[in-house]
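Sharing a structure with you now.
The block that comes next holds chain A.
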Amino acid sequence: MAPTTRFRAFTGLALAGTLAFSLVACSSGSDEPAASGDDGGELTTVGFVAVGPEGGWRTANEQNIQDAFSTENGFDLKYAPSSNGDQNSQITAFTSFIDEGVDAILLSATEATGWEDVLNRAQEAEIPVVLLDRGIEPNDESLYTSRIAPDNVGISASAAEWANEQFPDGANYVVLEGPPGLSVVNDRNKGWDEAVSDNLVKLESQSANWSTEEAKSVFETMLKANGNDIQLVFAQNDEMGLGAALAVEEAGLTPGTDVKIITIDGTQAALEALAAGRLSFVAEYNPLFGEDAIEVVNAALAGEDVESSIVVPSTTFDSPEAATAALPDRQY
Partner candidate 1 sequence: MATTAPAVTEPIVEMENISIEFPGVKALQNVNFRLFPGEVHTLMGENGAGKSTLIKALTGVYKIDSGTITVGGVQRRFAGTADAQNAGISTVYQEVNLCDNLTVGENVMLGHEIRGPIGINWRKTHEAAHEALIRLGLGDLDPRQPLSSISLALQQLVAISRAMVTDSTVLILDEPTSSLDANEVEGLFTVIRRLRDEGVAILFVSHFLDQVYAISDRLTVLRNGIVVGEHQTAELSRNQLISEMIGKDVETLNSLGSHRSRVVHSGGAPFYSAKDLTRKGSIEPVDIEVHAGEVVGLAGLLGSGRTELGRLIYGADKPDSGVVTIDGKTTDVTSPVGALAQKIAFSTENRRDEGIVGDLTVRENLVLAVQARRGWARPLSRKEQAAICDKYLTELNVRPADPERTVKNLSGGNQQKVLLGRWLATQPELLILDEPTRGIDVGAKAEIQETIVALADDGMSVIFISSELEEVVRLSERIIVLKDRRKIGEIVNGPLVTAESIVDLIASEGIVS
Partner candidate 2 sequence: MSIPASRSSTAVRMVTGLFHQPYVWAIVALILLLIVNLTKNPGYLGVSVNPATGNLSGNVIDILRASAPIMMIAVGMTLVIATRGIDLSVGSVMAVAGAVSMEFMNNTGTGSFGTAIVAVLLALGISAVLGTLNGILVSIVGLQPFITTLVMMLAGRGLAKVITSGQNTSATNESFRWIANGTFLGFPVVFVIAVLIVAVLAALVRRTALGLMIESIGINPKAARMAGIRPVGILVSVYIVSAVLAGVAGIFSTASVMTVEVAKTGMTAEMDAILAVVIGGTSLAGGKFSLTGSIIGALLIATLDKTIVYMSIPSSATPAFKAIVIVIICLLQSPRVRSMFNRRRTRVIIAEKETVQA
């Protein structure tokens, strides 16, 4: 079993590598027009319809985008965070970017559905739209230029494979999801469900709204409902995983020994917890793809063809040692 996983992880990395290479190739091709833009001293105006403060991952991601699209790099980035994840506020920001006539729009949608109208309007105004992280549903690729995101399906599949490896004789597990309906949640469920082996029994799957506090409360009840007979938690983000760890400790059990917890995202807090043995597996969902976004925007403005889906390479951490090694360089 183990070799296959490693092999897949390797191919994943290799694929990501090729992709990165092709992007570089792409960007070298687009040097000309970008440079000519710089000559005129004109900044490229980019509107960023963002999610806003949500957690460590989001903060790192949006900071990275803002840092990348700097004046030095020839951009004027207009950052528009949503008001508490409200889709309406995002649509309003999006529409006003169209009305302002920005050169390109970056979109991290808080909700997957309901974007057709505004995306059509952007298309009519010939403004390229690049989706960052969050996708849209139905996923009509003609509506946007490209989507840059780590591969949620692949990441949670790698988490599932680690679980299969850990519990060859089977185990009971629960899933702590994000809010129902999000594309991330759907993708992370999909990757996990496809890859997890049959002798791992899913007892329950509940939303804890990405929140530590809710996850603690939800998992505390899950433990009671199942007489502590849960060996594995698949938490779809770090915060919920940390909440589950607190609930485990509260119940007098030891995380890592009695209950193994898997989280996705790979924030500093999660790696610290992994280093301390409170979490067992952290799959990184790489938030740092500002540079990739610049490439795509420039290519789109230059009228070149862009891949409709660009996968950001991510890694996994499966031991305290790996976490300890990665921590000093952790930016988020």
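Keep in mind how these were chosen: all candidates are chains of the complex that A comes from, given by their letters.
Note that a residue touches a chain if its C-beta (ideal position, glycine included) is under 8 Å from a C-beta of that chain, and two chains touch if they have at least 3 such contacts; residues count from 1.
A quick note: this is a predicted structure, and the numbers were derived from the prediction, not measured.
Shown alone here is chain A; of the other chains of the complex, listed as 1 or 2, the one that touches it is 2. Against candidate 2, the residues of chain A that register as touching in their complex are 52-56, 59, 83-85, 177, 180-181, 203-207, 209-214, 216-218, 220-222, 224-225, 239, 242-243, 246, 250-253, 269.
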